[in-house]
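Notes for the one structure printed next.
Left out: one protein chain. Kept in place: all the others.
Letters A, B and C mark the chains as written, and numbering starts fresh at 1 in each.
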């Protein structure tokens, strides 16, 4: 099963007056990890946008917030493809701290879309071939 | 059933290079609306934090992204309490544009927690009494 | 002299673990005020972008941070045009809290630019005519 991890440092910009990482920012961290997973597969999103007019848009998110992350924490953000269609992929993602606690986890569905119309488009074949190795 | 709406303008800060509102920012818009709903009920979160050491933490989010919002759009963010426990509330929230399209909708569970330990605490009684009118 | 004020509420999203508004976010607040000032003059930036391929880009910022803003504060963001050229405007901006303390103040130079090339372009004439009333 495909799995990929990306490390994220928590800076002041990521935190809020509760002293913890602001809840919306986990979506940023998860996207950084999906972007680096794509890059690892050979896809640069700026090239996909410029050369093929293709964007990946998030279609659905469901997340559980289990424990807070704090300033200066070094987080690991995991990416696991769990299901794919012609134009979409479901990911399982989790954010873990240095002591191994899962802080936030859930599922993200992305769709491959035309940059102008935002209508669904088939996934690039190299991603589709990755999907064949899943589960 | 309790319902509350809050208006949000889309600025450059909210958008991304895809030309649309960045997906994590809907979580900010939804929190602004929950905050204003609370204020409307008589609760100021800075007072709750300073005087009672109480914070509202998001425990779970599930969102569908249906259509994009764009620069300068005037959005309406709805808040509807749908279920409550001793220390938590479930909200239904939706973001709608000026032509009435639902752009993003879903559920958010918040928990009432101690600001230091982040352990659950009973909801303030005025919110509990609101919950009695639900459903 | 042209002057315009815009009100901004501080939410959790704007704060950091120091308990105050994160310093970069004053730039967002100041841009919201400049955007509303432009709208007040009759300019919608999404129309300028779509119809005329024109953007306003920030060329220079100098800001002093005098006092912190905190969660739930209601801030007033002032905009004052102080100088203009064929393709640029200098603004003085200040962020004030409800007790009248100036929290952050400074100058922002924006340039009118082509959205594609980002090369300078003459300001729309209605803004130029405003500039004639300055000073």
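Things to note:
Keep this in mind: a contact is a pair of C-beta atoms (placed from the backbone, for glycine too) under 8 Å apart; a residue touches a chain by one contact, two chains touch by 3 or more.
These figures come from a predicted structure and were not determined experimentally.
Contact with the omitted chain, checked across B:20, B:49 or B:94, is made by B:20. Residue positions on chain B in contact with the hidden chain: 12-13, 15-20, 22, 24, 70-71, in rising order. Taking the whole complex into account, chain A touches the unshown chain at residues 9, 11-13, 28, 31-32, 35, 44-47, 49, 70-72.
Seen from chain C, the chain kept out of the figure touches residues 17-18, 20, 23-25, 27-28, 31, 49, 55, 57-65, 68, 115, 118.
Convention: only the chains that are shown with their structure count from here on.
Between chain B and chain C, two chains of identical sequence, the interface residue sets overlap for the most part, with shared numbers making up over half of the total.
For the pair chain A and chain C, the distance between mean C-alpha positions equals 33 Å. Centroid to centroid, with C-alpha atoms defining each point, chain A and chain B lie 23 Å apart. Separating the CA-averaged centres of chain B and chain C is a span of 27 Å. Shown for chain B are the residues that touch two or more other chains, namely 28, 31, 49.
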